[in-house]
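Only a single protein chain was left out; the remaining protein chains are all shown in position.
Chain IDs A and B follow the sequence of writing; residue 1 opens each chain.
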Amino acid sequence: MSKSYSNAIDLIYNKRFRSIFFQITLLISVILFFLWVANNANSNLTARGDSFGFGFLNNTAGFQILPTLGTWVVSYDVGKSTYFDVFLIGIINTFIIAITGIIATTIIGFSIGIFRLSNNIILKGFATIYIEMFRNLPLLLHLFFWYFAVLRVLPGKREKVNLLGESFGINITGLYGPRPIFNEGWEFIALGILFSIILVIIFSRYAKRIHQQTGYKYPTFWISSGIIILIPCSICLIYSLLYNLPIEIQYPEFKTDGPKLKRGYAQGIGMMMPPEMLALWMALVLYTASFIAEIVRAGILAIHKGQTEASYAVGLGRGETLRLVVIPQALRVIVPPLTSQYLNLTKNSSLAVAIAYPELVSIFAGTALNQVGQEIEIIFMMAMVYLTFSLLTSLFMNWFNSRIKLVER
Amino acid sequence: MRNNNYKFVQKEVIAQQPPPLSQAGVTGWLWKNLFSSMSNFSSISAALQSIIMIILTFVLLYFCGGQLYSLIDFALISAVWSDPEVLKRGSCTTVDQGGSLPSGWSGACWPFIFAKKKLLIYGRYPAEELWRVNLVYLTLFLGIGYTLFEGAKGRQWTGLAMLTIFPLFALILLTGANFNISWSTNLLLLGLSILFIFFGELTRRNFLGNIISELTSLFYICGVTLFLIFIAALLLSIDYGLSYVETSDWGGLLVTLVVAITGIVASLPLGIILALGRRSNMPIARTISTIFIEFWRGIPLITVLFASSVLLPLFLPDGVDFNKLLRALIGVMLFSAAYMAEVVRGGLQAMPRGQFEGASAVGLSYFQSMRLIILPQALTHVIPGIVNTFIGLFKDTTLVLIIGLFDLLGQAQSTIADAYWSSPAQAPTAYLTVGIMFFVFCFGMSRYSMFMERKLSRGHK
Partner (left out) sequence: MTKEEEKEIDQSKMTISEEVVIKVEQMNKWFGHFHVLRDINLTVNKGERIVICGPSGSGKSTLIRCINRLEEHQKGLIEVNGVELNDDVKKIDKIRSEVGMVFQSFNLFPHLSALENCSLAPIWVRKMPKKEADDLAMKYLEIVKIPEQALKYPGQLSGGQQQRVAIARALCMEPKIMLFDEPTSALDPEMIKEVLDTMIDLAQGGMTMLVVTHEMGFARKVANRVIFMDEGQIVEQNNPNDFFNNPQSDRTKLFLSQILDH
């Protein structure tokens, strides 16, 4: 080892060489690994007489799918619709569970998180028990509990249990409720709603400007609600006086007489939520809410007590303190983990496969995969859908974080 | 300054007095924790709030109390505890359902669980070999208990042994070992490991030039790892006289623990490597780690399990096949490694810059500074995060039932199908049992993680 040799090599060069060498080795091994896998897959497929390709998506699917929003949207028809339609149904059904679930779990989670901080021992105790009980049990157990232990023991097809009076009812075939029927002229109502939303936006801008200019504060909430309710209602009233009712509410129909086999809920009338969906929805919403409650609690606790005290000290009331001081600060802490809970809920909806609610994993990776093989393509497409969801979520999170970051020294 | 009438000197000290009733004792407590939130009627909004509080309190009291009571009633008061006449379903059904209990009865059917006890804990593991599982359970709980016990002597070593020797020990006992590992494989492993260590030694003494000498640690790490694998392979190929038990016969709590513990133990080293990769300043290494981590975190575990059960056989050369459990384990491992990587990364990020600078200032190489300075601190710091990941994984093991493995929940689900015990109480009882078991594990671990969190944050100040 000559000294001059080691001196000749600059340390930086040395380090850089090492890192480039290491990275190239890494890259080559990863590529080799993938080539090896591809090669294996290829020979395995040939041995089986299969080939890689997405052509199967145009083949017609020959299996029944539980009637849900997805089947309704793509108007699924056994023997006519393709596997691509099945894929779409899966996405739509995942989406509907995710959206409605997120709304409900947010409401429940926030309430329970706030209860947890209350100085009322009953509310606090309830929230604590709820949180500990729900988040320490596996989601699948929740799901099985709702599906097999609650919904399966409901009264049979020919009976029902009323919820909220006569308009909602539940039995083993699902949850039934009223649904709107759009008659001729419903477009006017839709336009009316759109119009009143625009009006509300214009009004709240105006109210804000007036507040800034004169300090006068309109009761924005009440006026906006008034606009939203009154305009569509009056259009509806006028239209129905002139012509016919543009929107009707159709109640589910429950027959208690007539031939024995025809008794029970009439299919296709009113809105129906199949028990699979109901169980999945309940499990996802209640489970996720326990995590959201903890996030909300931590977010509110993260705000120093001095903040509310300072706000009270300048004379702001409780509501204004909450709205102007606490919530804007708490949101910074709450929103990032909250979005990842939303993403979790979406991903967890894949548990539907355990009770055969037809969402993406269940019908596409389950039923469709069993019928056509093509594992690689199907699992690839499925993974892509979920990866898109999470990509969108993290884009939102980055945008939010950069927008709302507190200015630090 | 005219007015000087405030001049005042206290003559005698006022002693502490007991607080008024509204502040102390049971009434004070009740006032503070219950009534103060619903007794302010001084303005419209305050009154509204008080009224809402009153209504909520009563609704919750009624609802929660009712639910709690019916749960206790179901599980304890009305429950059937024994089945002396071996009626099976007859002991847990009402008269109209063909049993012996008064109609309208509803309660837990514990004899059903007692009858299925073995299935829930061991699955279909052969009855005469249960001592092997019991021994593993016992070692596991003693080992973990000892490691967690504050102030026990040598707890780090116990912990290390639980991470390294115990899995091997459990594998030998549970499967029966006597694997068919060829001598050539063993020799290859041994040869390679000796070669690596030899290279490490050469570079340490600077025989191979400066550039290569930076790789000393890498050589050593590879060499030692290969040597350990060699030892493990050797131990696994010995015939201990234990009969072989198929993994398809494992079930219940056994599968749950095997999947969760393997997942967490294996994901730790992988997660550390990924986290270091994601934090490194080598762009290719960083990109690969990031893509890996975000890919696994972006897809649901079910997809992973599906993929590992249907894709793994396709991706491996013809003739190489893993059993179902191993496939699931590989999926779970990769999946939790991604989560673990993020936890470890959090710990690395929380390390003050000074630690990195200090480590390189005293002349430690990258591997040395990571091993001796950074990782020990970062990992201690993220123990709560690791425990939380473990809780998540523990709950998620239930998903393996979807690819046909029988974990605790899967086993319970299969016992529900037993027609000899079919009764309305069957499913609720089974779920209650599984629920209690999961709750005890997860709640206990979450308390431990909170305890560690508090302890660590105290140590920080």
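Just so we're on the same page, contacts are C-beta pairs under 8 Å (C-beta built on N, C-alpha and C of every residue); 3 or more make two chains touch, one makes a residue touch a chain.
Keep in mind the model is a prediction, meaning the values are calculated, not measured.
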Contact residue for the chain not shown (choose from A:Gln307, A:Ser340 or A:Gln371): A:Gln307
Option from A:Gln329, A:Asn348, A:Gln374 or A:Ser390 whose C-beta touches the chain left out: A:Gln329
Residue touching the undisplayed chain, where the options are A:Ile114, A:Leu316 or A:Ala356: A:Leu316
For chain A, residues in touch with the removed chain: 211-217, 304, 306-307, 309-318, 320, 324-325, 328-329, 332, 406-409
Contacts of chain B with the absent chain, listed as residue ranges: 1-4, 6-10, 13-14, 16-20, 22-24, 40, 42-43, 45-46
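FYI, only the chains that are shown with their structure count from here on.
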Mean-CA-position distance for chain B and chain A (Å): 27
In the complex, chain A residues that touch chain B: 1, 5-6, 9, 14, 17-19, 22-24, 26-27, 30, 37, 40-41, 43-45, 47, 118-126, 129, 132-133, 135-141, 144-145, 148-149, 152-153, 319, 347-348, 350-351, 353-354, 361, 365, 369, 375-376, 379, 382-383, 386-387, 389-391, 394
Residue ranges of chain B touching chain A (in the complex, touch as defined): 32-34, 36-38, 45, 53, 56-57, 60-61, 64, 206, 209-211, 214-215, 281-285, 288, 294-295, 297-300, 302-303, 306-307, 310-311, 313-318, 391, 395-399, 401-402, 409, 413, 416, 424, 427-428, 431, 434-435, 438-439, 442-443, 446
